[in-house]
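All protein chains but one are shown in place.
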Amino acid sequence: MEAVNDALLVEMERDDNVMVMGEDVGRAGGVFRATAGLLDRFGPDRCVDTPLAEAGILGTAVGLAMAGWRPVCEMQYESFSYPCLDQLICHVGRYRWRTNGKMEFPITIRMPTGGGVKAPELHEDSPETYYVHTPGIKVAIPSTPADAKGLLAAAIRSPDPVVIMEPKVLYRSPREEVPDGEHLVPLGQARIAREGDDVTLIAYGGMVAVAEQAADELEASAEVVDVRTLKPLDEETLLASVAKTGRAVIVQEAPRVAGFGAEIAALLAEKAILDLRGPVLRVTGYDAPFPFWSIEDEHIPSAARVVEAAEKLLSF
Amino acid sequence: MEAVNDALLVEMERDDNVMVMGEDVGRAGGVFRATAGLLDRFGPDRCVDTPLAEAGILGTAVGLAMAGWRPVCEMQYESFSYPCLDQLICHVGRYRWRTNGKMEFPITIRMPTGGGVKAPELHEDSPETYYVHTPGIKVAIPSTPADAKGLLAAAIRSPDPVVIMEPKVLYRSPREEVPDGEHLVPLGQARIAREGDDVTLIAYGGMVAVAEQAADELEASAEVVDVRTLKPLDEETLLASVAKTGRAVIVQEAPRVAGFGAEIAALLAEKAILDLRGPVLRVTGYDAPFPFWSIEDEHIPSAARVVEAAEKLLSF
Amino acid sequence: MAQVVPAEGDMRRVIGDGEAQPDGEVEGLTDQDLLELYRAMVLLRTYDERSVVYHRQGRIGTYAIFWGHEAMQAGSFHALDREDWIFPSYRESAIGLLRGMPPETVLAWWRGHPAGWWDPREYGVASIAVPIATHVPHAVGFAWGKKLRGENGCAIAYFGDGATSEGAFHEGANFAAVMRAPVVLFCNNNGWAISTPVSAQTRAATLAGKAAGYGMPGVRVDGGDVLAVFEATRAAVARARAGEGPTLIEAVTYRCAPHATADDPSAYIDAERVEAERANECLGRYERYLRRLGLLGDDLVESIGGEAKEAMRAGIAAAEALPEPDPDLVTRNAYAE
Partner (left out) sequence: MAQVVPAEGDMRRVIGDGEAQPDGEVEGLTDQDLLELYRAMVLLRTYDERSVVYHRQGRIGTYAIFWGHEAMQAGSFHALDREDWIFPSYRESAIGLLRGMPPETVLAWWRGHPAGWWDPREYGVASIAVPIATHVPHAVGFAWGKKLRGENGCAIAYFGDGATSEGAFHEGANFAAVMRAPVVLFCNNNGWAISTPVSAQTRAATLAGKAAGYGMPGVRVDGGDVLAVFEATRAAVARARAGEGPTLIEAVTYRCAPHATADDPSAYIDAERVEAERANECLGRYERYLRRLGLLGDDLVESIGGEAKEAMRAGIAAAEALPEPDPDLVTRNAYAE
């Protein structure tokens, strides 16, 4: 969380056109405290508590961008971003195209994402598919504090609209080194979180830690690829890893059907078909609403489920 | 179009709880005339011209369902359904689950879909992925007038919320036999539109005709599978076809990334891996907004692009 | 009709302060009704206070506190018939108790246990709405649907001041008016949407004033005055039943507890104002009113309070005794088939 706050601070210092807006981002500093201190530092014009209206936030952000601002919009929780899908699909992803590529819409949309925090309904969704499928929108999901900072900074500087989904479990992750000052993680580059030879575990966001744990538990040597940017996708890194291991397990917390894991599987089915020594397996959430939290651990892919899939694949 | 109108008429006759609501569905009979005559026949209580507010339409439909109605909501165009995604994701797909499965929400959402009609911006999208990915929602897309009638009737009778996307090109398709009276096409059953041995062309909606044309043009023997219901997906029929041919080309008009074609490819990569004699290829729209209409034919998958993919695969 | 003492601009008030401000009264309410209202407020208050403790003890999860909102909930509830449906937000999570829902059901919800996922038909209480304002159209659709069927029953939707900024509120209110739906739109204006004051939410002088834009009446009452709230809701329900359509009620209060157990309001709240508001909180005000009327004495206060505490003790015990949920539920209930 400090990483996100730090990225905002650095980027707002660096570029006077960057402004932060959202529900409770000012006085309260955000319900996850991502924007703490920004109001005092940059004043109420650049750190704006908005009315409670997500479509209004994103819709006015389009206009703010037209007036020369680089708005960073916070959606308080991923599930409360749904009212803004209309603006996102109709305008945010389309307006550059609508000007024949002449105008820029450097809008960043930040939101917490994912489960594992035992919260009431609609506080633990993983809606990345809605964003990734929308043309004109880039999507990144960090899995480490350093990436949370670097990807957010890259998003803010990007001339294109970028959705940054910050796994809530990351907010609670143990402190870790985050580079001071300016720190950029370019969009579009996956990260080999762990090298291995026998099977590739492909994950992003909160699932990277799960994949890493599974890699620990597996007897075989597992490579863990952290996708980091869902769009544009770093196909090269993914394909190189699968070319090496010949086996892929994709881990995705979101509901299974037409989730982003399917896109990765489709990529492999198209471009890695000769490398594959077995089926491409997906370990995912179910085609059901994220459950009441007493059983949320049954829904969120666990290391055990990943291990099981990998072992099945290894013995294929 | 008469097929849709006929299904509404038959189902409204059959069940007094069925009502139709939407923008301009009453006096005008719908901009595509799908609801023509229903106002006269069933009165303004069961064929309701609503205010211009899609989220309001779907949101009140949830309440109507709670009061015992089976609302059939029309979205005037697919792109104008985006404001209702919030209600869809937060409530329509979740409310049965939220009552521990005790209450039914038999809501049908009809919308025209797809391109090929040379209309202004935001009249030619193919947004099925947003719907399919949402838990609790079923999705069907007919490719023939008879299926347009039968799937809609099945949707209306379904205890679950169903999105029916009606390809606009179908509205303009030549007349074809549509069974009179009650006609049901059960949800969850794909259709072999054409039998063949060498390659399976998998398509739905407006792309089925494209796939069929490609099958005509191909020298090899192509099987065309019309998916019909995207969720629940008829895995069996798809897998059986690919088991036979060993080759699959998926045709999808929607933007490529994380489109529904990816889900089909992922299915094959998981469950047909030993049958596949080559990569799973997707012929899709691009990761860009549906273009201004003078070049829309470049965006929409053409028979030529499908043929090219199939030939590439056949010579793999 | 009610004898309403005008107060603070256009805000209706019935309960006086025992000094300068005289007490009014509401026609048609029997002594039994008045005590019923008290009992309801005590039950809600007890639910709320115990829940905060249970949360601290780790026995329930994050919890949305409604301390100080009891007059709004009990007062409006009392104007409803059993056939009327309630569409609560998280802030009214326990309103079902007033319909006989056992405390363990609501506690189970806050424990993330499926026993908290009730069948709305059982109590005429819709599921707790977590996303802001999106349940307003549900209430409207329900009420409209009842009307279309020629069935009795209206609906009441509860939402906050912040909710009025959402498109869903607007679309719902407009549908309600256009369809003349028998629905009461009950806005709990507690002055805050988490850390955002109502002054940053709208430039409108009042939220009740928004009603005019929909062609429906808007009423403003003192949300700390259970009788004023009852009276306003009764009138709105009467309009609804008479086929005159929806009413927007703005009940004005001041949130003097954190937004939820996870919230620390110290960064934004005015502590002095909170102090003052707590001193004048709705249950105490009503208790003093009943004492002035001679309807309530220490004994009754104690016995009603004791009953409520006992209900909660039994409730949390029952909630904790629920069997572990079936893990298979993660894949069930999304679809009928």
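Letters are used for the chains, namely A, B and C, taken in the order the chains are written, and counting of residues starts over at 1 for each.
Keep in mind that, in the parts below, a contact is a pair of C-beta atoms (placed from the backbone, for glycine too) under 8 Å apart; a residue touches a chain by one contact, two chains touch by 3 or more.
What you are looking at is a predicted structure, and each value in this text was computed from that prediction instead of being measured.
Undergrad: Looking at A:Met1, A:Leu64 or A:Ala248, which residue reaches the missing chain?
TA: Only one listed residue reaches the unshown chain, and that is A:Leu64.
Undergrad: Which residue among A:Gly93, A:Pro167 or A:Gly261 touches the omitted chain?
TA: Going through A:Gly93, A:Pro167 or A:Gly261 one by one, A:Gly93 is the residue touching the chain not shown.
Undergrad: Which chain A residues would touch the chain omitted from the figure, given the whole complex?
TA: Per the touch rule, chain A residues meeting the hidden chain are 19, 45, 50-51, 53, 55-56, 58-69, 83, 86-87, 90-91, 93, 95-104, 135-136, 138, 158-160.
Undergrad: Can you name the residues of chain B that touch the chain not displayed here?
TA: 23-24, 26-29, 31, 49, 51-53, 55-56, 79-80, 82-83, 118-123, 286-289, 291-296, 298-299
Undergrad: List every residue of chain C that touches the chain not included in the displayed model.
TA: On the chain C side, contact with the omitted chain comes from 165-171, 174, 177-178, 180, 200-205, 209-216, 245.
To be clear about the criterion, only the chains that are shown with their structure count from here on.
Undergrad: Touching both chain A and chain C: give me those chains, sorted by label.
TA: The shared contacts of chain A and chain C, listed by label, come to B.
Undergrad: In terms of Cα-based centroids, which chain occupies the most central position?
TA: Most central by this criterion: A.
Undergrad: Averaging each chain's C-alpha atoms to get its centre, pick out the one most distant from chain C.
TA: Ranked by distance of C-alpha centres from chain C, the top chain is B.
Undergrad: Distance from the CA centroid of chain A to that of chain C, rounded to the nearest Å?
TA: 37
Undergrad: I'd like to verify one number: the distance from the centre of chain A to the centre of chain B, where each centre is the average of its C-alpha atoms, in whole angstrom.
TA: Once rounded, the distance between the two centres reads 29 Å.
Undergrad: Could you give the separation in Å between the centres of chain B and chain C, each centre being the mean of its C-alpha atoms?
TA: Spacing between the chain centres: roughly 42 Å.
Undergrad: Hunt down the residues of chain A that sit against at least two other chains at once, touch-wise.
TA: 55, 79, 82-83, 121-122, 286-289
Undergrad: At least two other chains touched by the same residue of chain C: list those residues.
TA: 114, 117, 131, 167-168, 332-334 - these are the residues of chain C that touch more than one other chain.
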